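Just below is one structure, and these are the notes that go with it.
Below is a slice of the complex: some chains, not all, each in place.
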Amino acid sequence: MQQMDGTADSPELERLYADFGAADTAPLWTQRDDLMPFTPEPRAVPFVWRWKALLDLAERSGELVPVGRGGERRAIGLANPGLPGTAYATPTLWCAIQYLGGYETAPEHRHSQNAFRFVVEGEGVWTVVNGDPVAMRRGDLLLTPGWNFHGHHNDTAEPMAWIDGLDVPFAQMTDVGFFEFGSERVTDEASPDVSRSERLWAHPGLRPLSSLGAATSSPLAAYRWEHTDRALREQLALEDEGHPATVEQGHAAIRYTNLTTGGDVMPTIRCEFHRLRAGTLTPTRHEVGSSVWQVFEGQGTVVLGGTEHHVEKGDVFAVPSWVPWSLHADEELDLFRFSDAPIIERLGFDRTYIPGVYDSGASGVAR
Amino acid sequence: MQQMDGTADSPELERLYADFGAADTAPLWTQRDDLMPFTPEPRAVPFVWRWKALLDLAERSGELVPVGRGGERRAIGLANPGLPGTAYATPTLWCAIQYLGGYETAPEHRHSQNAFRFVVEGEGVWTVVNGDPVAMRRGDLLLTPGWNFHGHHNDTAEPMAWIDGLDVPFAQMTDVGFFEFGSERVTDEASPDVSRSERLWAHPGLRPLSSLGAATSSPLAAYRWEHTDRALREQLALEDEGHPATVEQGHAAIRYTNLTTGGDVMPTIRCEFHRLRAGTLTPTRHEVGSSVWQVFEGQGTVVLGGTEHHVEKGDVFAVPSWVPWSLHADEELDLFRFSDAPIIERLGFDRTYIPGVYDSGASGVAR
């Protein structure tokens, strides 16, 4: 223990420090630089999980671990090595590979935590959200906003795996979560191509007059790959024709939105899809807030904090806050991304820095 | 002239009233009940214009009146008989039939007034909005929000007619309008099936990352009939299956929205489409604010202020503020509607009264 100026401690000072602890207090001055670094210094580290390894673990779990009430889901969380003792991908985000064998069912429950599923391959499972069966197919984003009952059932003989994204770490840290068991079986075992939610809501720019008002989360349960793919193709085609449409040259991207507000799909999680033309290299970005990416198709390189990682289909990587990142597409590269940006932005902490290009905090105002 | 209590005027009082006028003033007490009626007493009247008559006038205009710079548009305004000396459909809304002969062009211009077009029949014209050619086809809603350059050109030998809706009366009354001439020809004579605006925006729940933020008006230039029709069909099918989806039994409806906010397409004009099953009778509604309807398909009866009017394809009718209205569908009845509801709601004047069912002002609070 020492003083602010680094001199050795006197016996009185030793006693004082001891008394701090005894009184359930602690001095700021000995920990100020850890508590308040000059720039964010996340404990979470940039990390890549390989899809093959994840899928192998999921398949072995499928053989050895039954799915059912209590454990609820055969989901394997991606555990950031910088956050030991947890299974958190980043300090705010949970990401897991979930696996359902042929004809299996994951029972219904609901929780305050917001959740989504994204399908990198396979099909055959229906997620039933508040009684509405929603088909899960390659490239689809499926939403389960907080406090909606949901279960999953596999309507085929083939197993299926996908990734789940939740705000579990954030909810855990802020103590906001409620949980409730529902039906052991899904409440509607039908397997329609299109959910009722989509039939009511998935019409561009049209909303039912029976459901006006801004909802906390999107009422649309499924964002289908055919729409995402078409939107990205059109952006690149418009770029070719000389019109503004892409984020930057060769980089198309869409944000999934809450149809009732135009904002993020859920209050804590942003979801996006990015497509890079072969050869595209994005500028290096520093962003406040953390995100998780999954390669959907193609191969490329992600540079995280200066280290290059080759990535391919299914690989998942975490980008902690302020860690500089850029992407290079060896061939056309498709990536799904989710992040805690809605939290960061709603609370006024957002800041982006692209060296040589842009600094939203350069004026001396981080916000 | 008389006093509040109805007694005859003294010479002093006569002199006072004369002096009021000379001083550019006027007493409130002699006009209070006109200025502040117990319920809205619009000068505009409920009125029906027949499509056949409108189309006949438009065709004759097509033969006799060239379209070009200065007059700008071959548009014939629907003039509410209660608002003599104007061509206003209601105190806030302009509605006109516009007609463009084979290969004709209406030159480009822009204005603060918000505008849309709705197509009850025909095709072949492209409206070019800020250089983006937008095909106009039966059932489509096409937007031209304030201050966007726009012209129209007919790419075929066949004439085409449609209705225009604008906030011209409102802008006239509040003195907010600016106007600017643009190109004499449309700036892009291409005739693509799909506009660039749609290619960028018409993907359900997806927005381009290159264009975030809430826009004053919708960035989507065209709302296509195929989407509107499918949305309405699905609502009725969901109703058949026992799920909430329609406004009321047998009455499906969608609101066209600004994709960036989930709100109305333009700040002054609400657009909706309604479908009634054959036999459906809607409850009588009193609403603050005025609207204009056009029958798109089918036949039925509209009751306006107690008077029944048989209406069929293309017929347009105006509903002034607080005039009770209900609809009866003789056969499946499709109607397009636009109104000044965004003005009314943004300024806190909205109130709806459905006798025996609902009164948003019943608690003694007009809102």
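A few comments on the model shown:
Which chain is which? They are A and B, in the order written, and residues in each are numbered from 1.
Heads up, the rule we're going with is that a contact is a pair of C-beta atoms (placed from the backbone, for glycine too) under 8 Å apart; a residue touches a chain by one contact, two chains touch by 3 or more.
The structure displayed is predicted, hence computed values, not measured ones.
Assembly remark, whole complex in this entry with 2 chains visible in place, copy number of the identical chain is 4.
The definition used in the following text is that only the chains that are shown with their structure count from here on.
In this assembly, the C-alpha centroid of subunit A lies 42 Å from the C-alpha centroid of subunit B. Subunit B makes touch with subunit A in their complex at residues 196, 199-210, 212, 214, 218, 220, 223, 227-228, 230-231, 234-235, 237-238, 243-247, 253-262, 265, 272, 274.
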